[in-house]
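What follows is a set of notes on a single structure, which appears directly below.
One protein chain omitted, others in place.
Order of writing sets the labels: A, B and C. Residues in every chain begin at 1.
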Amino acid sequence: MNLSPEYLAVLANSTIRMTTPILLVTLAAALCTRVKLFNIALEGAMIAGAFFSIVANYYTGSIWLSVMAGAVSGMAVCGLVGFCVVHLKASAVVAGLAANTLMTATTTYLLSIIFNTKGVFTHPSLVSLPKITLPGVAGIPFIGTLFSGLTPLDYLAFILAGLLYVFLYKTVPGFRLRAVGINPEAARSLGTPVERWQLLTITFSGLLCGLGGCLLSMGTVTLFIQNITSGRGYIALAANTLGQSHPLGVLLSCGFFGFSQAVGNALQNTALKTQMTFSIPYAATIVALIAFHLYTQHKKKKAKEASLQ
Amino acid sequence: MLLHMHQISKSYGPVTANDQVSIELHQGDILAIVGENGAGKSTLMKILYGLEQPDNGTIYLNDRQVVFHRPSDAMAQGIGMVQQHFMLFGSMTVAENVVYRKETRKGLLMDHRRNQALVKELSQRYHLPVDPQAVVDDCPVGLQQRIEILKILYQDAHIIIFDEPSAVLTPLEVEDLLKTMEQLSRLGKSIILITHKLREVMAVAHRVVVMRDGRVISVSDTSETSLEKMSYEMVGRQIPTRHMTPPTVGTPLLEVTGLSLKGEPGTITLHDIHLQLRQGEIVGIAGVSGNGQSELIRCLTGLQAYDTGQVMLNGTDVTQASAGMIREAGLAHIPEDRYAWGSAPAATLAENALVGAEGRHPFSRSGILNLRQVNAHAAHLIQDYDVKAASLFQQMASLSGGNAQKLIVAREIARKTPVLIACEPTRGIDIGAMEYIHGQLIEKRDQGDGVLLVSSELSEIMDLCDRIYVMFEGRLNGEFIRGEVDEKTLGLYMLGGNRHAPQTALG
Amino acid sequence: MHHKQLLGNESLRHWLRRFAGALKQPTLAIFAGLVVGGIVIALSGFHPLTAIGNMLKGGFGSAYYLTTTLTRSTPIIFAGLAAALAWGSGYPSLGASGQMILGALICSQAAVRFTGPPLWVITLSLLCGMLGGMLYSLLAAWISDRFKLYLLIVTLMLNYIADYIASYTTTYLVKDPFGADASAIQTQRIESGILPRIFTGYTVHWGFVIALVTVIIILFIMKKTTFGYRARMGGLNPRFAEYGGINSQRMMYGVLLLSGALAGLGGACEVLGARFRYVDGMITSPGYAWSGIIASLMASNHPVGIFFSSIFLAGLTTGGGAIERSMGVPSEVTTIIQSVITLLITAHFVMAARKRHAAPAPYTPSEGGDLHESQP
Partner (left out) sequence: ASQSTPEAPAAETAAAPPATPAASEADFSHLKVALISDPIGTEQFILQAYHKVEEMAGIHGFQWTSMECGDTAQWEENGRAAANEGYDLVIGVGWQAAEPFSALADEFDHVHYAVIDAIAGNDKVTSIGFNETEGCYVLGVMIGTAFPDEALYGYVGSFQTQATYKYRYGFSEGVKSVNPDAEFMYNYTNSYSDTSLPYEYTTQQQAAGATFIFGGVAASANAGIYQAALDLAERGTPIYTTGLSVDQTTPDNPYIIGGALKNTGSCTEIIISQYLDGTLAGGAQILGLKEDAFGVVHVTTDTANYMNEEMMPPEAIDAAKAVAAKIIAGELEIIAPEESAN
């Protein structure tokens, strides 16, 4: 095995690709947290996105219509959960988890109804997301590899993190959205339709999940297979906590998760068994959360000491 | 006529909160609504503000019928409400709070500088000084209320509803508030004021409506009524005047030496607190709220750890002990916030009446509850304190605020502990019930127990306390014996004694 | 007079009314679930009423089907009780899955290693299973308490880790030494210390009886003990509980330890009564823990309700299997029905209608139960 810079670039490149779906979903989680909603239906919205983008892909052959179908179906799932949670006051955890199993079952079921196949669907006529070649970058040795094989949605994930930051902290609608989350009663008392804001936000978060689903089903391999999300929606919850629901923090925490996943993969070729290496990202997430807590506590203590002098 | 609420009725299941209530308001009026707990005042205002829908009756604004489905409808018609529980975005700035929903913007972006300038301008116009850039969570309560008022003015309200605005304020802040109301009325704003403090009514209101059991009992000009008349109409009986015998003081029950608490930046720190409470006396802690009273009481009751100091309770060293241990050692505690600490709103009345005693005879034996005793005890409390409740098994949250308070007071006094810490025990309680609770506190003292009374209500402190400490900026700033001090001196000490010149709550 | 009237209120009529009120929500949700399921069934070309009828028959319709359902319901009941304790006390934990896994794994090892009379071995192994669940719950509780992390997130992560630990252990450390088939990832078969079946010829085993007894014990603990009272108050308003002298930290550990013990016991009963060994994925694949959470929600955390809702949910699954076998209805239909029920089980249809014009709720503990559910 050779650990050339090129190999490391490939490793980093594939880590980016594996991280962007999680980043999109974690941004979704962060947005919902900002309006005081705990959205655990990310996984279900992602599955829906992955499935319906493939359906649209098969029937229209258009990649952009597929992405739209994925986004819309993600929105539909989160919108449904949002309606139950916001308007019918259902428990967010329960309704969200239910939506996840509902979508897993529904997509498998529709797979057999629409395509008459069980478990997995792929077809030569399916088109995949185009890969972007950055002009001038592709030739550079390390950098070129680092940015190779990324789709517009991969770039979009990073751009969205920045845009969401600007939206939340610099714009008027973002200000109002945060206000709803800080004190819904106060917002309501001034005539803000809090429920509508919450519903809109969670529905929009579904769009992000749907895009994440598109990345899974059309980013690298163009197919739908049941349970294609493999728990990424739940990872996003942890990444969101670690990133403090801040778009830029979320960017960091997803990067951290991707990094620990890469470390786990690299360790597979050692004496460690994969059952061990696969638990690394989860254990690392807990450790990071603990470290973050200890760090903030330490900072608080420092500030307290400073203020007393 | 500006506003006419005509024949408004509203019931909640079997409870009739409003029964054909009519009120009228003219421009520039200050209209006070008074009445005992559960009389239906808040309900009426909620209807006016679009928070509740009346079962019957009509609202006329400028002689035109209006229907408010939600607060924004009311606000669009120029009606604003300062609610008891402030409706502010704590982690945002004053300016952001005030301009919310009417922000100036540059394109999609917030124009922070312009917003701050607007708020500054508004605050100067109405003589309500604020710092637009301050974060609301860091502002004292009085200032937060001022922000609330500014917010409503910024929304162009011309009718402003205050529901018990002074319950959380210090005397000086109350003075400020009353001045503000008069000023607003001079500037053409109309005000509806709900309060249990009849002195405030006499001070600022032009007219007063008295309610009882959901009905209007009387409407009169303030110049034509009196404190006695109003309280008689409210409660339906004469409030007796109270006599306090001089205290027979015994051994110390609560001794605090050198208690200090270093808070986090931006919060109150306690400096070297020494205090003593003896058998047979009521000791008061007066002070502008937000000067460390809450922290001190949390330290004394085991709800917060402190850095240094020793606390002796009834001969036991309870330094840094847990709330449970301190309760066991003989302390009862009426907390200042009835919903945050004092009760579990979603639990039943019976469950709320049990807390702290669940581990004792006769309510339980070796961990197993005796539900018959538990329920009987709760029923007694409800009966003795005249809590208006339908069932032991209804939720605490369905009681009116005053009635919830009464149940908490009842629970704590009934523990018959040597020491009672009572924080704002009569906040939001009507004068009849207040009288009863005061009587109970005095009776407790006369039985030889000690009561530590924390109140921002100076008259309550002056009336009840044998000895008074004044708290300012985390220090006990003075100690006085009843009768040796007047309200003015106390007020001075509450603002930093002779060391500082008096200043407004803005600081 | 006032006194009497207050006390007399919890009459049979009052209780019945409350009971009926508590049933309204689950009934509506179940109805909605069956309607959606019926539509799905109809879409795939089957007669919905026949299919649902057959499904109920296949879940409860004969001694054979019913006992199969009861077997499946056993671990769900334990998981449901575990969830009810934790959620009802304000500690929403998703940890039952990991705790059941470790309970099952440890119990399977204990039962293989201990020798002695069967009853002795069974008791010891069950205790070991409980201990396993308890310790894992303790870990979650400690991390959550010491580092102020959301229990929900911690338990979610720990579930993955438990699954991998068990998988590793079963693959490498305690793999079945006698297995004819080397590819099966499972531990050694337990021969003597198994929970016997209640009726010969039917799979339902004594684990179900243990579950029933546990339901009664938990009911007693929740309703009639100071522990239950304190846990409930802590769940409704943690600051109120602390103010009342209830040591919230101790309650948290107590509640979560007990919850973990129940989950561990559930895993252990499944090993000793149904599988006779630990098989990789035996807990996660049927989703017992998840069904347990649904069961406890359907029953508003009431132990007796959990008993019945668990049986109902298990019956849907066995009935779903039956219509798949007899009519060819895809098994996903059952999952869809279950999910729709779950989606709506905590929704407030009635309140929503009334709520439209109503005031905001009088008080929601801003840092109470709601803190755990919605993040800051």
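As a convention for this text, a residue touches a chain if its C-beta (ideal position, glycine included) is under 8 Å from a C-beta of that chain, and two chains touch if they have at least 3 such contacts.
The model shown is predicted, which means the values in this text are computed figures rather than measured ones.
If I'm reading the header right, one chain is hidden. Which shown chains does it touch across the whole complex?
Those shown chains that the absent chain touches are A, C.
Check the options A:G119, A:P141 or A:G162 and report the residue that touches the missing chain.
Answering carefully, the residue with contact to the hidden chain is A:G119.
Of C:Q25, C:N54 or C:T68, which sits in contact with the chain we cannot see?
The missing chain is touched by C:T68.
Using the document's contact rule, name the residues of chain A that touch the chain not shown here.
1-2, 4, 6-7, 9-11, 13-14, 17-18, 58, 108, 115-124, 131, 148-149, 216, 219-223, 225-228, 230, 265, 268-269, 273-275, 278
By the contact criterion defined above, which parts of chain C meet the unshown chain? Give residue numbers in ascending order.
So the residues of chain C touching the missing chain come out as 64, 68, 72, 171-172, 175, 179-186, 201, 203, 274-275, 277, 279, 281-282, 285-287, 317-318, 321-322, 324-326, 328, 331, 335.
Simple rule for what comes next: only the chains that are shown with their structure count from here on.
Return the residues of chain A touching two or more other chains; collapse runs of consecutive numbers into ranges.
Correct list: 185, 188.
So which bits of chain C are touching at least two other chains?
In chain C, 360 touch at least two other chains.
Quick check on the complex: what are the chain C residues that touch chain A?
Per the stated touch rule, the residues are 40, 43-44, 92, 143, 147-150, 152-154, 156-158, 160-161, 164-165, 167-168, 171-172, 287, 290, 293-294, 297, 330, 332-333, 335-336, 338-340, 342-349, 351-352, 355, 360, 373-376.
Which residues of chain C touch chain B in the complex?
So the residues of chain C touching chain B come out as 2-3, 6-7, 9-10, 14, 224-227, 229-230, 232-233, 236-237, 239-247, 357-363, 365-366.
So in the complex, the part of chain B that touches chain A is made up of which residues?
For chain B paired with chain A, touching residues are 70-73, 75-76, 81, 83, 85-92, 96, 100-101, 103, 105, 108-110, 151, 155, 262-265.
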